[in-house]
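Every protein chain but one is kept in place in this view of the complex.
The block that comes next holds chain A.
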Amino acid sequence: MSLFDPLATLDAHGERAVERQSVYVYEAPVRLWHWINAFSILMLALTGYLIGSPLLSMPGEASANFLMGYIRFNHFAAGQILAIALILRIYWVFVGNVDARQIFYVPVWSGRFWKECVHEVRWYAFLISKPKKYVGHKPLAQSAMFLMFTLPLLFMVITGFALYSEGTGRDSWEYSLFGWLFSIWPNSQDVHTFHHLGMWVILVFTMVHIYVAVREDIMSRQSIISSMISGERMFKDLED
(Lines give C-alpha, C1' and ligand atoms only; values in the text may rest on other atoms or scores of the structure.)
Protein backbone atom coordinates (compact mmCIF):
# COMPACT_ATOMS: atom_id res chain seq x y z
CA MET A 1 0.00 0.00 0.00
CA SER A 2 1.31 3.36 -0.91
CA LEU A 3 1.85 5.96 1.73
CA PHE A 4 2.07 8.74 -0.79
CA ASP A 5 -0.72 10.78 -2.17
CA PRO A 6 -1.88 8.68 -5.05
CA LEU A 7 -2.49 11.60 -7.32
CA ALA A 8 1.07 12.81 -6.95
CA THR A 9 2.74 9.52 -7.70
CA LEU A 10 4.16 9.13 -11.13
CA ASP A 11 6.14 6.15 -12.23
CA ALA A 12 9.27 5.95 -14.38
CA HIS A 13 7.27 6.33 -17.57
CA GLY A 14 5.59 9.39 -16.22
CA GLU A 15 2.26 7.61 -15.94
CA ARG A 16 0.05 8.03 -12.98
CA ALA A 17 -0.02 4.97 -10.81
CA VAL A 18 -3.47 3.95 -9.63
CA GLU A 19 -3.39 3.02 -6.03
CA ARG A 20 -4.82 -0.37 -5.16
CA GLN A 21 -5.08 -1.87 -1.73
CA SER A 22 -4.05 -5.43 -1.70
CA VAL A 23 -3.99 -8.06 0.99
CA TYR A 24 -2.39 -11.47 0.93
CA VAL A 25 -5.33 -13.85 1.52
CA TYR A 26 -4.76 -17.22 -0.03
CA GLU A 27 -1.41 -18.63 0.90
CA ALA A 28 0.46 -20.72 -1.63
CA PRO A 29 -0.55 -24.10 -0.15
CA VAL A 30 -4.22 -23.11 -0.28
CA ARG A 31 -3.90 -22.06 -3.90
CA LEU A 32 -1.98 -25.14 -4.85
CA TRP A 33 -4.56 -27.25 -3.10
CA HIS A 34 -7.39 -25.44 -4.85
CA TRP A 35 -6.15 -26.29 -8.29
CA ILE A 36 -5.05 -29.85 -7.51
CA ASN A 37 -8.42 -30.37 -5.93
CA ALA A 38 -10.31 -28.81 -8.83
CA PHE A 39 -8.57 -30.96 -11.43
CA SER A 40 -8.92 -34.13 -9.35
CA ILE A 41 -12.61 -33.51 -9.00
CA LEU A 42 -13.09 -32.96 -12.70
CA MET A 43 -11.23 -36.21 -13.36
CA LEU A 44 -13.23 -38.03 -10.66
CA ALA A 45 -16.56 -36.78 -11.96
CA LEU A 46 -15.74 -37.76 -15.53
CA THR A 47 -14.39 -41.22 -14.70
CA GLY A 48 -17.02 -41.75 -11.99
CA TYR A 49 -19.80 -41.05 -14.44
CA LEU A 50 -18.26 -43.56 -16.83
CA ILE A 51 -18.04 -46.15 -14.06
CA GLY A 52 -21.79 -45.75 -13.49
CA SER A 53 -22.64 -45.67 -17.20
CA PRO A 54 -19.78 -47.25 -19.16
CA LEU A 55 -18.94 -46.45 -22.76
CA LEU A 56 -20.01 -48.67 -25.64
CA SER A 57 -18.35 -52.07 -25.79
CA MET A 58 -14.85 -52.43 -27.15
CA PRO A 59 -14.44 -54.88 -30.03
CA GLY A 60 -11.82 -57.61 -30.03
CA GLU A 61 -10.45 -59.95 -27.45
CA ALA A 62 -10.77 -59.16 -23.76
CA SER A 63 -7.03 -59.62 -23.37
CA ALA A 64 -6.39 -56.83 -25.89
CA ASN A 65 -8.49 -54.25 -24.03
CA PHE A 66 -8.40 -52.62 -20.63
CA LEU A 67 -10.67 -49.61 -21.07
CA MET A 68 -12.79 -50.01 -17.95
CA GLY A 69 -9.63 -50.87 -16.05
CA TYR A 70 -7.97 -47.60 -17.11
CA ILE A 71 -11.08 -45.58 -16.31
CA ARG A 72 -11.26 -47.09 -12.87
CA PHE A 73 -7.53 -46.71 -12.37
CA ASN A 74 -7.76 -43.00 -13.15
CA HIS A 75 -10.67 -42.66 -10.78
CA PHE A 76 -8.82 -44.33 -7.95
CA ALA A 77 -5.56 -42.48 -8.64
CA ALA A 78 -7.34 -39.12 -8.70
CA GLY A 79 -9.21 -40.18 -5.56
CA GLN A 80 -5.97 -40.91 -3.73
CA ILE A 81 -4.44 -37.61 -4.84
CA LEU A 82 -7.55 -35.76 -3.73
CA ALA A 83 -7.51 -37.49 -0.37
CA ILE A 84 -3.86 -36.72 0.32
CA ALA A 85 -4.34 -33.11 -0.79
CA LEU A 86 -7.31 -32.87 1.54
CA ILE A 87 -5.30 -34.19 4.47
CA LEU A 88 -2.59 -31.61 3.80
CA ARG A 89 -5.25 -28.94 3.44
CA ILE A 90 -6.70 -29.88 6.82
CA TYR A 91 -3.21 -29.68 8.30
CA TRP A 92 -3.03 -26.16 6.86
CA VAL A 93 -6.19 -25.23 8.77
CA PHE A 94 -4.07 -25.36 11.93
CA VAL A 95 -0.89 -23.70 10.70
CA GLY A 96 -2.21 -21.40 7.99
CA ASN A 97 -3.82 -17.98 8.27
CA VAL A 98 -7.40 -17.20 9.31
CA ASP A 99 -8.64 -17.45 5.76
CA ALA A 100 -7.39 -21.01 5.51
CA ARG A 101 -9.88 -21.97 8.18
CA GLN A 102 -12.96 -20.45 6.63
CA ILE A 103 -14.35 -23.32 4.58
CA PHE A 104 -14.24 -25.72 7.50
CA TYR A 105 -16.92 -24.12 9.62
CA VAL A 106 -19.90 -21.81 9.52
CA PRO A 107 -19.97 -19.20 12.34
CA VAL A 108 -23.67 -19.68 13.06
CA TRP A 109 -23.12 -18.24 16.54
CA SER A 110 -22.05 -14.83 15.22
CA GLY A 111 -24.72 -12.15 14.74
CA ARG A 112 -22.52 -10.26 12.36
CA PHE A 113 -22.28 -13.31 10.12
CA TRP A 114 -26.06 -13.45 9.73
CA LYS A 115 -26.33 -9.71 9.05
CA GLU A 116 -23.74 -9.98 6.35
CA CYS A 117 -25.53 -12.97 4.88
CA VAL A 118 -28.71 -10.94 4.52
CA HIS A 119 -26.72 -8.14 2.94
CA GLU A 120 -25.19 -10.52 0.45
CA VAL A 121 -28.47 -12.15 -0.48
CA ARG A 122 -29.81 -8.68 -1.24
CA TRP A 123 -26.79 -8.04 -3.45
CA TYR A 124 -27.37 -11.19 -5.45
CA ALA A 125 -31.11 -10.42 -5.64
CA PHE A 126 -30.22 -7.12 -7.29
CA LEU A 127 -31.63 -5.15 -4.34
CA ILE A 128 -28.37 -3.43 -3.47
CA SER A 129 -26.06 -1.93 -6.00
CA LYS A 130 -22.89 -2.04 -3.98
CA PRO A 131 -21.53 -5.17 -2.33
CA LYS A 132 -19.38 -5.19 0.76
CA LYS A 133 -15.67 -5.77 0.62
CA TYR A 134 -14.25 -8.95 2.04
CA VAL A 135 -10.77 -10.15 2.54
CA GLY A 136 -11.57 -13.84 2.71
CA HIS A 137 -14.75 -15.53 1.56
CA LYS A 138 -18.01 -13.71 1.63
CA PRO A 139 -20.40 -15.15 4.23
CA LEU A 140 -22.65 -16.91 1.72
CA ALA A 141 -19.64 -18.38 0.00
CA GLN A 142 -18.42 -19.61 3.34
CA SER A 143 -21.72 -21.34 4.13
CA ALA A 144 -22.08 -22.72 0.64
CA MET A 145 -18.55 -24.02 0.68
CA PHE A 146 -18.98 -25.70 4.01
CA LEU A 147 -22.36 -27.26 3.26
CA MET A 148 -22.10 -27.91 -0.45
CA PHE A 149 -18.40 -28.61 -0.73
CA THR A 150 -16.42 -29.44 2.41
CA LEU A 151 -18.98 -31.84 3.89
CA PRO A 152 -19.83 -33.54 0.58
CA LEU A 153 -16.13 -33.87 -0.21
CA LEU A 154 -15.47 -35.60 3.10
CA PHE A 155 -18.44 -37.82 2.36
CA MET A 156 -17.02 -38.65 -1.07
CA VAL A 157 -13.66 -39.57 0.38
CA ILE A 158 -15.19 -41.79 3.06
CA THR A 159 -17.62 -43.54 0.73
CA GLY A 160 -14.96 -43.69 -1.99
CA PHE A 161 -12.47 -45.47 0.20
CA ALA A 162 -15.16 -47.75 1.58
CA LEU A 163 -16.03 -48.77 -1.99
CA TYR A 164 -12.35 -49.13 -2.74
CA SER A 165 -12.05 -51.57 0.17
CA GLU A 166 -14.49 -53.86 -1.60
CA GLY A 167 -11.79 -54.49 -4.15
CA THR A 168 -8.77 -54.53 -1.85
CA GLY A 169 -10.47 -56.90 0.54
CA ARG A 170 -11.50 -57.31 4.12
CA ASP A 171 -7.94 -57.29 5.42
CA SER A 172 -7.01 -54.00 3.78
CA TRP A 173 -6.39 -50.77 5.65
CA GLU A 174 -9.18 -49.19 3.63
CA TYR A 175 -11.62 -51.65 5.13
CA SER A 176 -10.24 -51.21 8.65
CA LEU A 177 -10.61 -47.44 8.38
CA PHE A 178 -13.83 -47.10 6.42
CA GLY A 179 -15.55 -50.48 6.75
CA TRP A 180 -17.84 -49.07 9.44
CA LEU A 181 -19.82 -47.47 6.65
CA PHE A 182 -21.16 -50.93 5.82
CA SER A 183 -22.62 -51.13 9.30
CA ILE A 184 -24.79 -48.16 8.37
CA TRP A 185 -25.59 -49.40 4.87
CA PRO A 186 -25.05 -53.16 4.81
CA ASN A 187 -25.84 -53.33 1.11
CA SER A 188 -22.99 -51.58 -0.66
CA GLN A 189 -25.29 -50.82 -3.56
CA ASP A 190 -26.62 -48.01 -1.37
CA VAL A 191 -23.10 -46.72 -0.85
CA HIS A 192 -22.66 -46.64 -4.63
CA THR A 193 -25.91 -44.71 -4.96
CA PHE A 194 -24.99 -42.13 -2.33
CA HIS A 195 -21.46 -41.79 -3.71
CA HIS A 196 -23.06 -41.14 -7.07
CA LEU A 197 -25.50 -38.57 -5.67
CA GLY A 198 -22.59 -36.88 -3.90
CA MET A 199 -20.99 -36.30 -7.28
CA TRP A 200 -24.01 -34.29 -8.38
CA VAL A 201 -23.97 -32.21 -5.21
CA ILE A 202 -20.35 -31.30 -5.89
CA LEU A 203 -20.98 -30.68 -9.58
CA VAL A 204 -23.86 -28.33 -8.80
CA PHE A 205 -21.61 -26.53 -6.33
CA THR A 206 -18.92 -26.25 -9.01
CA MET A 207 -21.33 -24.74 -11.54
CA VAL A 208 -22.50 -22.06 -9.14
CA HIS A 209 -18.98 -21.57 -7.83
CA ILE A 210 -17.45 -20.88 -11.23
CA TYR A 211 -20.34 -18.63 -12.22
CA VAL A 212 -20.06 -16.60 -9.03
CA ALA A 213 -16.28 -16.41 -9.30
CA VAL A 214 -16.46 -15.02 -12.82
CA ARG A 215 -19.35 -12.69 -12.02
CA GLU A 216 -17.74 -11.33 -8.89
CA ASP A 217 -14.48 -10.83 -10.71
CA ILE A 218 -16.29 -8.52 -13.09
CA MET A 219 -18.82 -6.93 -10.77
CA SER A 220 -17.41 -6.71 -7.28
CA ARG A 221 -14.90 -4.37 -5.80
CA GLN A 222 -12.16 -6.89 -5.35
CA SER A 223 -10.16 -9.29 -7.44
CA ILE A 224 -11.49 -12.84 -7.35
CA ILE A 225 -10.08 -15.22 -9.89
CA SER A 226 -6.59 -13.81 -9.80
CA SER A 227 -6.69 -14.11 -6.01
CA MET A 228 -6.80 -17.84 -6.37
CA ILE A 229 -3.78 -17.70 -8.63
CA SER A 230 -1.57 -15.06 -7.03
CA GLY A 231 -2.99 -15.14 -3.53
CA GLU A 232 -3.39 -11.35 -3.41
CA ARG A 233 -6.78 -9.83 -2.89
CA MET A 234 -6.79 -6.53 -4.79
CA PHE A 235 -9.43 -3.98 -3.98
CA LYS A 236 -10.55 -1.97 -6.93
CA ASP A 237 -11.44 1.21 -5.02
CA LEU A 238 -10.55 2.95 -1.83
CA GLU A 239 -14.00 3.49 -0.41
CA ASP A 240 -15.05 1.53 2.59
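Operating definition for what follows: a contact is a pair of C-beta atoms (placed from the backbone, for glycine too) under 8 Å apart; a residue touches a chain by one contact, two chains touch by 3 or more; residues count from 1.
Methods note: contacts and distances are computed from a predicted model.
Asks: Have a look at "hydrogenase (acceptor)", "Carbon-monoxide dehydrogenase large subunit", "Cysteine desulfurase IscS" or "Branched-chain amino acid ABC transporter permease" and point out the UniProt protein name belonging to the hidden chain.
Replies: The record names the chain that does not appear here as "hydrogenase (acceptor)".
Asks: Write down which of A:Trp35, A:Phe66 or A:Tyr91 is the residue touching the left-out chain.
Replies: That would be A:Phe66, which touches the missing chain.
Asks: Where does chain A touch the missing chain, residue by residue?
Replies: 49, 52-58, 62-69, 71, 124, 126, 129, 166-167, 169-170, 179-180, 182-183, 186-190, 192-193, 196-197, 199-200, 203-204, 207-208, 211, 215, 219
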